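Dropping the structure in here first, questions after.
What you see is the complex with one protein chain gone and the rest in place.
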Amino acid sequence: MTGAGPLGRRITPAGRQRGRDVMAAWHRLTDGDTVAVGPADGTTNGNGHDSGPGPVGRRPMSLAPWSVDGGGREDGRELLSVENLSIHFGGVQALRDVRLRVRTGEVTGVIGPNGAGKSTLFNCLSGLLQPDAGTVTFDGAPLRGAPSVRARRGLGRTFQTPRLFRSLSVLDNLLFGCETADWSGHRYVFDPRLGRLPQIERAERIAALVGFRGDLSVPAGSLPFGDLRTVELARALCGAPSLLMLDEPASGLDADQAQSFVGLMRELGDMGLAVLLIEHDMALVMGLCKRITVLDFGQVIAEGTPEDVQRNETVVHAYLGRSAARA
Amino acid sequence: MSITDVTTDVERAVQGAIRTAASSVASSATTPALTRRARLSRLVGGVVLAALLATLPFTMHWAGPAFAVDYGLIVAMAVLSISVLGWIGEISLAPVAQMGFGVVAVNVCQVHHIPFGFTLPIVALSSLPISLLLAAFTLRLKGVSFAIATLAFAYMAHKTFFLEYLGTYGAFGGTGTTQVARPSFVRTDESMYYLELAVLIAVALVCYAINRSRVGARFTALRESEMAFSTLGHPPAAYRFFAICLSGAIATVAGALFVYLQLQVPSNLLLPAQAILFFGYAVAGGLGSVTGALAAGAVFGAIPKYLETLTKSEFLNYDLFVIGLVVFVVMMKAPGGLAEIGRRVWRRVEGSPA
Amino acid sequence: MSKLLQTVIIGTVTGSLYSLLALGMVLVYRTTGVLNIAHGGIGVMAGFVAWDLVQLRHWPYYAGLLVGVSFAVLVGLAFERFVVRRLPNAGSRTVATLGLFLLAQGVVFVVPWWSNNSAQVFPSPFTGRVVSIPGADFAVSYDQIVLVGTVVLLFLGLQFLLRRTRLGMAMRAVSDDPAASRLMGVREELVAPVVWAMAFGIAGLSVMLIAPINLLENTSIVAFTLKALAVTFVGGLVSLPLTVLGATVLALLEAFTQIYAADIRGLPSAWPFILMVAVLVIRLIRPTKALDEQALAAA
Partner (left out) sequence: MLEVRGLTAGYGPVVVLRGIDLTVGTGEIVAMIGPNGAGKTTTLNAVAGMLPRGGDVLLDGEPLASAAEQVVRRGVALVPQGRKVFPRMSVEENLFMGAYPRGGTWRDFDRRAEPIFSIFPRLAERRAQIAGSLSGGEQQMLVIGRALLSEPKVVMIDELSLGLAPLMVETLLDTIVRFNRELGTACLLVEQAATAALEIAGSAYLLRRGEVVYHGPASRLRQDVDVLHGAYFGTATGTAAAAGRR
């Protein structure tokens, strides 16, 4: 018995239904369209900690907490700006003077050959690596500090190889994401069920949103590979990020899954979420991204719309080699 | 009546409703799964265990004095403090040294005439500086390196401090006191057993609660992927510090009880190598398991003492050999230790599919 | 002057003692990634086998020595074959060596005629013979000279093995990159038994060389092993020269504080810890970023 509070296993369908009944009762009692749910608002709503278990905020429940920010969508606001980011490992300059802009409501692509420094860029942004130089501004303020601090500021990410908590249930994994944004349940730390009912509802809805159809109560380690990516994406979304960084999210997905992934990304973009995407599948990147940054040898060799990038000789050179460019 | 009052009333009503729902959520999960046989065996098992725990010093009187089982409980606590670090996947070999600081803390309390009621909480708090020092190591050291660092610390504590302060015979250097006095209500070893049991149960309940809470799940997550853990907004260092402080507090309290039991603790009972033995117990119990640690600690702690009496001191130090074998068997056959074996057996008793 | 010389000599001898134990552990860690906690324990067990034959059964010294070392080698082979190979990773193997440590300690107590709990005298043929240092009022025993000589030989031998022989190169390759070394035709399952047998043999030999100077006794040898562990940490658990350097530095510090600062009680014993903290601080100040990236990739 190591550590796990296997929540997913302790809640049966019957129990869950009863939980839903109570939620419904709460709906009736308060007002038709407010919900007793804090998670969506936890980051933005200061009074998240001073009322009862349910009625944390009085905002409309939304699947997309990022759209709560200011109440409406404000597409095209510059959310993340990276200036002159550099890092080296030993004698290898992994990133050199990288410049990058990410706007809300848009999917921004980062492409480049293997080893170009794309994942290193993500690791620098999420605080796992300390860059040698450069400034990163996020949401109007410098982005600094430990990975956990950055995550709480709304920086969600996935990894090239999915890093789920393998012995925890899928639901527990998602609840972890929920906790990034919302600590209102921390008073129920010794009675996990009570404080978590709203979060569980939220996790279920987000699992459905990303198209996870499996059982939420199985250990995450037992999932097939394609589902690992989906669940990791859901977990990141549960954290209500304002910027979502996805590291090769479509690799290992089959055509159908990739298709629904594109649909999901469009939907999230419409909600006002900013997405930064590393991907090798060019068709997908070209179709999805508003702007693309091309990295090669740790340097930005091109930046612009998909059309610009495809026409760029340097890019064709970097991807296909010299003769394609020459031909 | 203002608007806010109405809201609070509604809130209270709904709070009540949610509580009810939550409790039914909990009960509905377990009730239908249990067969009659399982319920019966749980009841019988619980009663037998409670009865055994309540009378252990007396029921075991044929085998030896109550001191043996008292010692077993202290070992159980020390092993628990090692096992708890299994939550964050680290190995510490410092708990025996921390026990030593508990011994010293009790003596200091006694010199300053602090009543017994305050002593244990003070001892628990006094473990913090050393725990924080050890925890600072985990900022940079993980795994084997951390284990070596704790071992070096234990070695230093023994050689530079316990040897001086406790000496070969357990006298307290410079204080004029040669031994600790037990509080009046635990004059006998039998009554000491109940004091220990009470403390142990309290500590175990705290551990269970933490393990089952969201913090427990976070420990698991931290162990499985620190990168995912930190990029989801949780500070890994905080959880490491918490686990190490908890472990330190348990070990230090165990040390305090140890000196109450022994009255004198000579420094050679606090050898760093002793921690390796306790770690062996923790492995046998199943690292990270509270029940396993308690069971393994109590059994492996008490049995050699009983055997010592039964065989008229012919049996000495055989426990090293035995526990060595047990560690092998556990590593190869049941990496989860006694806890895993216990669960397997229990499933069979209950008659539910494994 | 004589006092200084004496301090340096004591430091050198003790340093060799730590090096001797540490080198064996570094060999195992460097080539398998397992921290062999059982090192000292195995040595004591083998030492007792030899002591049994020589002191109780009056075998010739060298025959006893040979049997003792062979015994340790056999234990090493058996341990690799039946335990190490069946465990999944370096972590669980390290825990298994811990079990072996307890077992080895236990064996010494279990055999009744090896006497309970007391230290044994285990003289070598050289015991009692000394070389007096000209111009100084003390002497160095042959046993001490043999000890220092063995460490030098062992160090050179291991360096030669790991740098110049096919076997040693294969060992290093396996530890650097097991997959790539398979591509080079190295069979890990043939390399690992050699490592374990060799390490356990060295452990047995070490204790038999230490025993005439100290006593053949569990507690002190285990204490030496603990210090040796701290020393291996200085060399990052892999570097042979740094390990020897660390051992010598530690022993010299201990000797100097013992002789020149005897009034600061406890300081000599604190050195292993202080040394470790110092190494840690150096690593904190100058973290190697390349290693961080490797850790990230491996995590």
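The letters A, B and C name the chains in turn, as written, and every chain counts its residues from 1.
Everything below uses one rule, namely that a contact is a pair of C-beta atoms (placed from the backbone, for glycine too) under 8 Å apart; a residue touches a chain by one contact, two chains touch by 3 or more.
Computed from a prediction, not measured in an experiment: that's the story for all the values here.
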Listed by label, the shown chains touching the absent chain are A, C
Out of C:K3, C:R86, C:R129 or C:R187, the sole contact with the unshown chain comes from C:R187
Missing-chain contact, candidates C:R81, C:R172 or C:R283, resolves to C:R172
Chain A positions in touch with the non-displayed chain are 90-92, 113-116, 224-225, 251-252, 280-284, 286-287, 297, 307, 310-313, 316-317, 319-325, 327
Note that chain C touches the chain not displayed via residues 163-164, 166, 169-170, 172-173, 176-177, 179-187, 238
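By definition in this document, only the chains that are shown with their structure count from here on.
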Max Cα-centre separation from chain A goes to chain C
Separation of the C-alpha centres, chain A versus chain C, in whole Å, is 50
CA centroids of chain A and chain B: separation to the nearest Å works out as 39
Taking each chain's mean CA coordinate, chain B and chain C are separated, in whole Å, by 33
Flagged in chain B as touching 2+ other chains are 225, 227
Residues of chain A that touch two or more other chains sit at 128
The residues of chain B that touch chain C in their complex are 137, 140-141, 143-145, 147-149, 151-153, 155-156, 158-161, 163-164, 225-227, 271-273, 276-277, 279-280, 283, 316-328, 331-332, 335
As the complex stands, chain A meets chain B at residues 1-5, 7, 9-12, 14-16, 18-19, 21-22, 25-26, 29-30, 36, 51-55, 126-128, 146-152, 155-157, 159, 163-168, 172, 176-177, 179-181, 185-186, 189-194, 197, 235-236, 239
In the complex, the residues of chain B that touch chain A are 7, 10-15, 17-22, 24-26, 28-30, 32, 86-87, 209, 211-221, 223-225, 227-236, 286-292, 339, 343
